[in-house]
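Removed from the display is one protein chain of the complex; every other protein chain stays in position.
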Amino acid sequence: MAMNTYDVLVIGAGVVGAAIARELSKYELSVCVMEKDEDVCSGTSKANSGIVHGGFDPAVGSVMAAMNIRGAELIRKLHKTLDFPYKQNGAMVLCFDEADRPALEDLYDRGVRNGVKDMAIISGTEARALEPAISEEVVAALHVPTSGVVCPFGMTIALSENAADNGVEFRFLTTVTGIEKTAAGYEVKTDQGDFSATYVVNAAGVYADTLHNMVCEEPLHIIPRRGEYVLMDKEVGTLVSHTIFQLPSRKGKGVLVTPTVHGNLLVGPNAFDVEDREATDTTSEGLEEIRAQALRSVPAIPFQKMITGFAGLRAVEKSGDFILGETADGFFDAAGIQSPGLTAAPVIGEYIAGLIAKKAAARKKDGFLAVRKGIPEVAKLSPEERAKLIAKRPDYGRIVCRCENISEGEILDAMNRTLGAVSMDGVKRRVRQGMGRCQAGFCTPGTIELIAKTLGISMNEVAKNRPGSEFIMGE
Amino acid sequence: MEYHDIVIIGGGPAGLSAAVAAHDAGVRDILILERDDHLGGILNQCIHNGFGLHTFQEELTGPEYADRYIRQIAERHIPYKLCTIVSDISAEREVLYINSEEGAVRLKAGAVVLAMGCRERPRGALALPGFRPAGVFTAGTAQRLVNIEGYMVGKEVVILGSGDIGLIMARRMTLEGAKVKVVAELMPYSGGLKRNIVQCLEDYGIPLRLRHTVTKIHGKARVEGVTIAEVGDDRKPIPGTEEFYSCDTLLLSCGLLPENELSKQAGVRLDSVTGGPSVDDRLETSVPGVFACGNVLHVHDLVDYVSEEAARAGEQAAAYVQTGERKQTAAAALEGKGGVRYTVPQTLHIADMADRVTVRFRVADVYRDKQLVVYYDGREVRRIKKRILAPGEMEELVLMKSSFADWPDVQTITIALEDQHGDA
Partner (left out) sequence: MEMHELTCIQCPMGCPLTVSVDGDKVTVSGNTCPRGEVYGKKEITAPTRTVTSTVAVEGGELPRVSVKTATDIPKDKIFAVMDAIRAAKVKAPVLIGDVLIKNAAGSGVDVIATKTVEKA
């Protein structure tokens, strides 16, 4: 009984759950994060635009707006202390028609009122001077220098690892089947046994309504909104340097064209409401739609340089805003976290953890480790530094993934550290093995072997992600 | 900085043949850099037979063919480094390589031979819609897992693309007890060799469905099936023709792409059709002293031709080292017309060309009863009957130095495909 009892149980190890857990780990609290998949960052957090939004878009006075601005500020600091990739590349919102100029000006005003700094409306000519690849049809643009790009995997993994280093327990492949109120707090039933906790945090992404409705009277309704993306070769990653938005429409921010923090070109997403909460499939219609829309912004996007397509589900709550706070006694929601959720995650973490700490009258912990060091990116080192490192660890000199130049050492690191990877996708999200132009064609066999050896399992047991996704079906 | 006369990037069939030829041309200071842990490259996983009829006048398997060259390397004591990846080449022929024993080492090469081969077009580049489960492999990846590691990648298989590796894997998986349900090919013709259609598909009753593609991949964890549909002339699926095939594995054999990221770093100019360097009749790229051969230059069907081409690159690299940069003579441009998609080489130095220069090319479609016509600056000089030409089979044509005796200043050599009685 005692083993499965915690002060706080966080359900969901996406970026929001991870951020909350990391903030909670600053306090004298026993915390467990529960995740239905085999690794952190396996749902909405793994498939999104990776944008650290400037904050001009959310409605003035909304929770989203407040959290967006401060979230972006926190990420600018956190990426250094927690060592994850972030770049402030700036954004532009394109206006294609003089008739839409008032909407652009509204956006500017909204940004000012939300507290976005250094924005300016620039002419089409000025926009093209900054971004030569954008369309001749652009008549004006909102320039947002504070916008940035982040590695969503890197950020979620960094937050989780740091939380774990500070004593948070993580339980994977554990699905919540029921939550019941008890005198002391909550009894959480899972397919891996029962847990009890004084406080429960619901950070379950597209499943957040299911959990919420197990406890609260006022139901939530989450509509998974699928967004499809096209990722292109690094060869064309410098086509634009800013994140290029189109003037937002009712269904979202429109299709963006952006360099990723790793130097690929990313195009997407569209917006399509689906029933199935696992429906991360792409469609040819969807890919065609984002292609057509993106070409409007940047006419020369070379779609033949596509290396992969993917889709993510935004957890859109019916109300359209974030649902944050104590919605039942001791039950805290972080639900409806859609864009700009990635940007806001660190603030959501502070906010929810703050509420819990206050309610629990928890004290700050001594010896909190604020700093986390990532896995060395060996290929980015100078030849001299690289040689030095290889002399110490020869496995950093054995390249497994040739497209991204990822060594055996980095792959081993991905598995051997705190909350190490246990699947191919886990390795990929930590060190980018297989994320290059051949999409793991060459390195799949070698990586399967390394995973099997390191985890002490057979080749047949190595999976892409969750059980059932094994690669090999026999000898 | 360490110096070598010739540095060969890649120890597959092209690199090995280039090394042997360079050695036989008198160069002794040669170094082969190979990223894998064995020499021989992709031949090691091509355990099927059909190699070597041209080079050795006997039918060999891939490993046997590789072994012949590895022996020649050993006999000549040509040094090589395994598990060594080249991470940079400069236009000045400085090569940076990485391995676990030496770390990161920069060396200077008198000449460089690019022989890095090619990669398979992955699922993402094909924009195949659907989920992203385990069980989608490129045919070559599956081939490695099955033939080198000895693991089965699936039990019920659908193959998209009828490239040679896909056809070979259809047979291989069948022999190992899997059920290969269908091979779907987007084009109205196969991209593979005819002999492979016969002995890999027809022998085992595996249907080949031309003008078909995968329109959806089903299964969230592991592949559970694929939807296949017929495509129209625009290669887009025809609504209403969708059929579901249950399977646990989808193999992709949809084309090979020369791997020229290093070439680009060196500033080598690429041909937009082949995806490989643009070369002259010496197989020299736009960067002096940098030569290219094998699948990095253009994708071949037959290793025998890779060996032959690579030997030429090796000899030319040797000549470059021995005689220094040759004075630049005017080069004639080769161009393909009427369905000839590209030529390799792309330029020809008539003044100092070899007596015979083999020009290789591919055609854009399946053609019957055509004539291949060669023009020197618009003047017809040759006309060759062709019964059948197909995109999956590389063609060749030999240009004789003697044929330029009357026209030493030709600017453009055109290779055109024309109808039987067609006239220029």
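The letters A and B name the chains in turn, as written, and every chain counts its residues from 1.
By our rule, a contact is a pair of C-beta atoms (placed from the backbone, for glycine too) under 8 Å apart; a residue touches a chain by one contact, two chains touch by 3 or more.
Small disclaimer: the values here were computed from a predicted structure and weren't measured.
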item: Contacts of the hidden chain among displayed chains; value: B
item: Contact partner of the left-out chain, one of B:His48, B:Arg93 or B:Arg312; value: B:His48
item: Residue among B:Glu102, B:Glu149, B:Glu261 or B:Glu335 touching the omitted chain; value: B:Glu149
item: Which residue of B:Glu2, B:Glu59, B:Glu92 or B:Asp406 touches the chain not shown here; value: B:Glu59
item: On chain B, residues whose C-beta touches the chain left out of the figure; value: 44, 47-50, 53, 59-64, 66-67, 147-150, 172, 175-176, 193-195, 197-199, 203, 301-302, 393
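Operating definition for what follows: only the chains that are shown with their structure count from here on.
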item: Chain A to chain B touching residues, read off their complex; value: 230-231, 235, 278, 280-284, 286-287, 306-310, 379, 383-384, 386-391, 394-399, 402-403, 405, 424, 437-442, 444-445, 448-449, 459-460, 463-475
item: Chain A-facing residues of chain B, complex; value: 35, 83, 85, 87, 96, 98-106, 119-120, 122-125, 127, 129-135, 137-138, 140-141, 144-145, 148-155, 215-217, 220-222, 237, 248-249, 261, 264
